[in-house]
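Down below is the structure, laid out as structure tokens.
Note that this complex is displayed minus one protein chain, with the remaining chains in position.
All chains are identified by letter, namely A and B, in their written order; residue positions are counted from 1 within each chain.
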Amino acid sequence: MASHSHAQPVGGPLNKKFVTFMVIFLGIWAAVLVYRFIFGIGVVSGLTDYYPWGVWIAFDVVTGTALACGGYAVAILCYILNKGKYHPLVRPALLTSALGYSMAGLAIVIDVGRWWGVWRIPFGGFPDMGKYNWDSALLEVALCVMAYVGVLWIELGPAFLEKWEATSKNSALVGFAKAGLKFYDKALIWIIALGVLLPTMHQSSLGTLMMLAGQKLNGLWYTPWLPLLYLISCVGMGYAVVVWESSLSASLFKRSRETSMLISLSGVMVVILSLYLVLRLGDLVISGKVPLMFSGWLSIVFWAEIGLFAVPLLMLANKQRRSHFPVILKASILIMLAGAFYRFNTYITAYRPAEGQTYFPSFLEIFITFGVIALEVSMYYFIVKRYPILGGAAAEKSAA
Amino acid sequence: MGRRDEWLDLPADLTDDGVDRRDFVKVCMLAAAALGLPAATGVKWAEAAESGLKPSVIWLHFQECTGCTESLLRTSHPGLGTLILDMISLDYHETLFAAAGHQIEKCLHDAVEAGGYICVVEGAIPTKEDGIYCQIAGRTAIDILQDVGGKAAAVIAIGSCASWGGIPSADPNPTGAVGAQEILPDKTVINLPGCPSNPYNFLGVVLQFATMGTLPALDDEGRPLFAYGRTIHEHCPRRAHFDAGRFARQFGDEGHNLGYCLFAMGCKGPETYANCSTLHFNEVPDAWPIGIGAPCFGCTTKGVGFTKPLFQEAALPPNYVPPIHPSDQRGPITPGWAGVVGLATGAAVGGALMASKKLGEGETEGS
Partner (left out) sequence: MSMDRRTLLKGLAVAGAGAVAPVEASEKYAEAPEDAVGMLYDATRCIGCQACVTACKTANNLPGNRYNPPEDLSGDTKNIIRLYEDADESSYMKSQCMQCIDPGCANACMIGAFKKREYGIITWDPDRCIGCRYCQVACPYNIPKFQWDTGVPLIVKCELCNHIIHDPDTGTLREGALPGCCQACPKEAVIFGKYTDLIEDAKQRIAERPENYWGPDGEPKIFGLTDGGGTQVLYLADLNFEKLGLPTLGDEGTAKQAREIQHGIYRGFIAPVALYGVLGLVMWRNNRAAKKEEG
């Protein structure tokens, strides 16, 4: 395994303005959460019995975890396909993933109505234990996500252990760190294997979830291929996030950006986008749903969605064009948007349970979502400052 | 002096020899109260009666059973005797007049000539074959009504038959029976449907006109709102049972004996406009159909009474039962807020696309 011990903490003092803003913002956010937990979900959201799943599920959980699949995507490249050159991308991607999934977990606790019982899920109930409903795709999502969060933080373990080993004054902690790193040397493969297996399972199951909606989901989105479509789009989104995350971090923290790596990464995205479009459109044609593509306003939404996948594909297809880095960045945004739009549509827009019912998130609902994102950004900031996450030598300060 | 009614403190029988003025005023005031009119009205009636200015009333009978006249007999505030002897001048009434033949026709002719009378119509008017199915003194009911009713100061149709056709108009309506309004399209006919019509509704209208020269507010079917403005259901004493879901299912069953709601037995209360539930009949409390355990059959309301089967359930008023598709639970999407969110998202995406340019430019190779 190629090492990536070039990773360094960014170091330096925390930006005062940023910290102040976050403390205030997250303080207000915490107050809103208290209000939600006391008075229920209705007062802080636009959710109804016809639209029980809204922005918190469609975005924070489903889209959020897909965006957090940077770690998954890079791990496949790096460890399975053995493209060692992508190694410097691994840790930052893993951190984004770990935080993204943890925030998705937080969003779940905010969203579910009887959140105090969530801990019973891994036990299959308590005290009446071991009763899992294996028919439920949601069980699989829940268990996988819970496990994956753990796996991600464990995968990040070396970053923390390296820091403690290098700088800790506590000899016990240093000893622990040394032992830990040794353990990782041997066992990391099997942990990473889990880290590739688990997202494969639950990202596809996030698609399977909407199978139960049946007729309530518009025919252009309802298909037995939902799991595979979700998996493919998630991988694409994962790469797109990696592109952005590494560019942003390089810029903000004055690191060198792995440009050539990211360019070749974009070549992979072309394959993924093609796979998605072929499967999506092919399935619709074969199941005779072509007339649906041209009737009703949902068909407009459908074509917009297809467009969002097709445009970045065209942008990146040409090798010449994709070596121009801004093109890759723009295409990545579109890919993230495409995947997010697809998920929003499956869970909300194309979900029509009853005549005359609509859903739109309320202000507080969106505010809470922003708070989750803000929390994630803050934690990312703190961790990269303190721990060896970001790679690349301390900047060859360019003209940028 | 005869007996005095203990409760009312009046002579028990007003037709006894002489009623003193105070008692007479009291009677009038009681009548006013019974009709929901101010007490002062009662005094006015007494004054009008004393001054001899009694309004003339011509009462026409057509296709009827005389039930409405009979029902008028069961009043005591004022009693019929007081009414026709002291308060109005009844100038033509086939049932109550001793006269017959040419004698009574002369009374009718003289009263019509004198003019300024109230024309009361009891019974439906047949229209088929030029109305030959009801003729009095050689004239058809149509002619009589158009003549007498046309020249009246006010026309009151008492009972469902005169109001809209009633029993004679029940399917197949072989005589083409219709209500008085159809024969007098250009006149305002006050309809007092019912089978029989509650006499106090009639008394209220007549005495209001007689005393103040005005007619009560009418609905779009010419029925006084004070009596026909609400359905039986709205004022039914068994309403609590309806709301709680307690229904009698058969005559004599437990629910019936306990006085439960009769809706399941075909009570037409919800679609029948009348005030039987508050006014009752025969001046005996609870002497009205539902009060004695018989479902209302909608005798006042055209399309219900004598039309819908007795035990077929009534139609409930509109908006009583919610529609299949409920309204949007959180209300429709407000365009303003949606616009804000849309714009913000667009701005974010646009901003990111623009930042791509800056971020992407001028950077070096990595390790």
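Basically, a contact is a pair of C-beta atoms (placed from the backbone, for glycine too) under 8 Å apart; a residue touches a chain by one contact, two chains touch by 3 or more.
This is a predicted model, so every value here is computed, not measured.
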Among B:Gln103, B:Thr307 or B:Ser327, which residue is in touch with the absent chain? B:Ser327
Any idea which of A:Phe39, A:Phe294 or A:Phe382 touches the chain not displayed? A:Phe39
Touch with the omitted chain, as defined above, among B:Tyr92, B:Tyr117, B:Phe263 or B:Phe281: B:Phe263
Quick one: say which of A:His6, A:Arg120, A:Lys178 or A:Lys319 touches the chain that got left out. A:Arg120
So that we can see where the missing chain sits, which residues of chain A does it touch? 1-2, 37-43, 47-50, 52-53, 79-82, 84, 108, 111-115, 117-118, 120-121, 124-125, 128, 131-140, 142, 189-190, 192-194, 196-197, 200-201, 204-205, 208-216, 224, 227, 351, 353-354
Mind listing the chain B residues that contact the chain we can't see here? 242-249, 255, 263-264, 313, 316, 320-327, 329
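Going forward, only the chains that are shown with their structure count from here on.
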In whole angstrom, the CA-centroid distance of chain A from chain B equals 71
Mind listing the chain A positions that touch chain B in their complex? 6, 46, 48-50, 88, 247-248, 250-251, 256-261, 324-330, 333, 337, 354-361, 363, 366, 391-393, 396, 398-400
Under the definition above, what is the set of chain B residues touching chain A in their complex? 325-330, 332-334, 337-338, 341, 349, 352-353, 355-357, 359-367
